[in-house]
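Just below is one structure, and these are the notes that go with it.
All protein chains but one are shown at their positions in the complex.
In order of appearance the chains are A, B and C, and numbering begins at 1 in each one.
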Amino acid sequence: MSEAQEFKYIGQRTIRPDGYDKVTGRAQYGADLSLPGMIWGRTLRSPHAHAKIVSIDTSKAEAHPDVFAVVTFKDFGSVEGESINAGEGAADVLDLARNCLADDKVLYHGHAIAAVAARTERAADDALDLIDVKYEVLSPVMDVEDAMKEGAPVLHEDMFTQGYEETPSTPSNIATRLEMKMGDIEAGFAEADVIVEREFRTPTAHQGYIEPHACTARYDEDGQSMVWCCTQGHFDVRTSTAKLLGLDLSKLKVVASEIGGGFGGKTVVYQEPVALALSRKAGRPVKMVMNRDEVFIATGPTSAAKLKAKVGAKKDGTITAMQGWMAYEAGAFKGSPMMPGVMTMFTPYDCGNVQVEGFDVVVNKSKVAAYRAPGAPQAEFAAEMVVNEVAEKIGMDPIELRLKNAAKEGTQTIYGPKLKTVGLIECLEAARDSDHYKSALADGCGRGIAAGFWFNIGGQSSVSINMNTDGTGTILEGSPDIGGSRASMQMMAAEVLQIEPSNLKPIVADTDSLPYSQGTGGSRVTFATGMAVIEAAEDVVKQIKERAAAIWNVTAEQVDYADGVAINTAGEEKMSLAEVCQAAEKTGGQISGTGNINARGAGPSFAVHLCDTKVDQETGKVDVVRYTAIQDAGKAIHPSYVEGQFQGGAVQGIGWALNEEYIFNDDGVMENPGFLDYRIPLASDLPMIETIIVEVPNSFHPYGVRGVGESGIIPPLAAVGWSVGDAIDRKVEELPCSPPRVLSLIQNG
Amino acid sequence: MAKSHVSTSINGEPVEYLCDPGDTLLDVLRNELQLTGTKEGCGSGDCGACSVTLNGRLVCSCLVLGVEAEGAEVGTIEGVGANDKLHVIQEKFLEHAALQCGVCTPGLIVSTKALLEENPNPTEEEARYYLAGNLCRCTGYDKIIRAVMDAAETMREGA
Amino acid sequence: MALVVFSSELQLFTGEECTHVEAARFKEIVAELVDKYESLTEEKLMEMAVAIDGEIIHTPFLEVVGEDSELHFLHRISGG
Partner (left out) sequence: MVSVVYEAPDSIEGAVNLLANADVPAHILAGGTDLIIQTNGSSDAERLFVDVKKIAGMTEANLTDTALVLGPSMSCAAFTECDDIKAVFPGLVEAAYLIGSTQVQGRASVGGNLCNSSPAADTIPALIANGAQCVIAGPGGERTVPVEEFVTGVGRNCMEKGELLKQITIARPAANTSDAYLRFIPRTEMDIAVAGAGVSITLDDNGTCTAARVGIGAVAPTALLVPDAAAALVGSTLDDAALQAAADAASAASSPITDRRGTVEYRRQVVGVLVKRAATIAAERAKGG
């Protein structure tokens, strides 16, 4: 791409095309579809965190007059332990099935065991009480420390730690051990004048989307089955659901409803296969909607983690060695985001001597799901806290220290390749020069700064643009729009076609209408689906030129296209896009462009955050008084929604740092499964979140887009954590900084 | 148990329905009357997605029984704005990009309308506290508060 | 010859940090590596992403690899 592109539409703050429906209540979300003859499904969940299922007797529930069907694991048919692409990367089908409905063991409080479909939701709930499950209760293992101990109760007898030269012969709760290293870590520390080493803990936290998981499924023996659901990836829902029910992909249509938040948590299936299995048995459409407590106990949290970080530096601020250790909870089945944790931990730094070791550990909590830059916030929290302490120890400004060691183009990463063009230095400079950083800190307040790195991904996106005879068009994309991405798709297509964005209607098409598209996640949609949109729009332009050329009896190469008008360079004629579309009938049929791609070249997005907090010294309560989020967008297609991603990520991170955590009793039962006691930030908890958009273009995207959805959740943990410590003159090592923990730090050090 | 017959008014129109006396107003709105603009986020009054007005007071419809609407006036998101024109608050939410996923938006708009009817000139802090019961997980509230303050100003100018 | 650098995880199979491979396309490099290292399977390599000269490719297959290219196998990244 050229350095300074001139844009007609990109970079404007247009009104989003799906906005009207959303402010009027017309938009239909997961729970908003009802079908004729529809009945309701509800799920029986385990009261125990760890138990063998001795028997399940569903006969009484089946005999209930309002009940149409009861399903258990057996209704999934034969499921084998193969790997499929099930949303957030490869997943083991058997694990997926066992998470949807437990097989011979329940592995967490809230683990689904059976489901009932009945005439009303209340009748279905009543019938759940009639299912008789006999358990042999086992001791739960609730954190990595206990789970990794010799002799700990083992969740899976067939799990042997991967990642050692010799695979152990006894099963354990450690699924995987991973080590990455480069340079000479010992020599690096030997060179250091200052070494800081600390141990950290982060809690189990939930994505906290406001819309509970919901779906309506209709099984059709003639091959017209349909699932309507709120998901980040309806093609992946189709893959998983079809697999569990033994269907061909063509026989199941999945429709992505509007989605009320996901943040990674709606990348996997929970109820969808169950609802379709119920519908198959009942012969009726089945709706399933989770209660809020089910969302907390049985879906998505992200990993609680225990981490160690050790950083050495010379007096002049040169970082000489960085070492990390982490153990991430995977929940009931293997697959925590430990790997990206290892990969991202020290990536903001250009240091040659790095070593990181990570462990993926199963515990008796619900299986973790992706959460915004999965794995990175925990690891980078530990790293950034220690880097701040290094700066403090050598008496250097923390931004200067970071600038001195900042990762840049050519920096060797621990995971292999060298970085291409990145914008960390630009973000740090913007932070240093910001009004926030230059402002004096109020009395009794503390200030924290932290950086964050996330890869971003590309992947498969499929797009069609169907032109209408009046020159308007419909953009069909396969990536569910969670945060306003339809606006960006509209703008990018408009930029290529050089017509008003409002002439293009972007829709999220169902799985019957487009080839496979990867889900919305990894900050990929504006980047990858955007590239597919551009390709599809360029395809339209190509056809516009060809049609005009045919009319003018010239070659397509002799036709130019500018400002929405085809121009005959060999003559005088001009035709607007609308005129060419109008003539399509006579020039070979309607015009439609496609862009089916597997995008590569995703550009990492670095973020730098500044946080001021005030701490009540008598109660330990923390108030965020000022906050600034700075991030490299590559190119902001729609600046308002880019800022929105920065702000949303920042506030989720603030919540994680301050008050959000799962609380379990001794039996492994979650004690705060609701918004009352799982305390996400409120409007009254926060100041305005200031934003600075840095634009260092990603050369792999035609407009320079990087993707901005995830990096913003990484820096807040350390920015807040350091700020709190600064305000009370202590070192924070454990999140969240809830009032009792902060008061105890103040009083006991 | 027989269902109860309820006569009420929703968004100014007379409505009659049958409901189980244990059903919440939210159940009735969504499942009986297909007014699905009112969302359920928690069912316990902690998220505000189901905000409606009941005789002019802002309430969570998940904490009101359907039978309690007898003779009352209920206001939902479907009644905000005219058929062909958005309410200023709705326009400002769009203009300021005050929504991402949009599932909290109907509740926030109903609440903002109630706020500005009670207090046409709120401070930022008053707006933040009034709306504290409307959880939003996407935006960090910044753009919502800007939209609310701008809507308040525009409405004052128009009044 | 292209340089292939192994992650510490892959080093468990290869016993060395890097190797040079003569091949024009990615799938042929994989074939060469599987030939060279007994315990390394095609499945194992194909489930990984690869960075060719710094550009991360999630599902490499037909990629043309330059004479002086540097290849790193890495885990596929997903996201939230």
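Rule of thumb we're sticking to: contacts are C-beta pairs under 8 Å (C-beta built on N, C-alpha and C of every residue); 3 or more make two chains touch, one makes a residue touch a chain.
The structure presented is a predicted model; accordingly, all values stated were derived computationally and were not measured.
Note that the absent chain touches A, B when the full complex is taken as a whole.
In the complete complex, the hidden chain is touched by one of A:126, A:397 or A:667, namely A:126.
The residue from A:659, A:698 or A:723 that touches the chain not shown here is A:659. On the side of subunit B, touch with the chain left out of the figure occurs at residues 1, 4, 20-22, 24, 43-46, 48, 51, 54, 57-60, 62-65, 67-68, 70, 111, 114-115, 129-134.
Contact between subunit A and the absent chain runs through residues 122-123, 126, 129, 618-619, 621, 658-659, 663, 671-672, 675-677, 679, 681-682, 684-685, 738-740, 743-744.
As a working rule, only the chains that are shown with their structure count from here on.
Taking each chain's centre as the mean of its C-alpha atoms, subunit A lies 29 Å from subunit B. Touching two or more other chains at once are residues 207, 263 of subunit A.
The part of subunit A that touches subunit C in the complex is made up of residues 83, 87-90, 163-165, 178-181, 207, 263-265, 267, 339-340, 343, 370-374, 415-420, 454-459, 521-524, 598, 600-602, 700, 709-710.
Interface residues of subunit A facing subunit B in the complex, by the touch rule stated above, are 13, 15-16, 18-20, 22-29, 31-32, 34, 122, 207-212, 258-263, 289, 291-292, 482-484, 638, 640-641, 643-644, 647-648, 650-652, 674-676, 680-686, 688-689. Within the complex formed with subunit A, the residues of subunit B that make contact are 20, 22, 30-31, 34-44, 46-47, 49, 76-78, 80-81, 86, 90, 93-97, 99-106, 109, 125, 127-129, 131-146.
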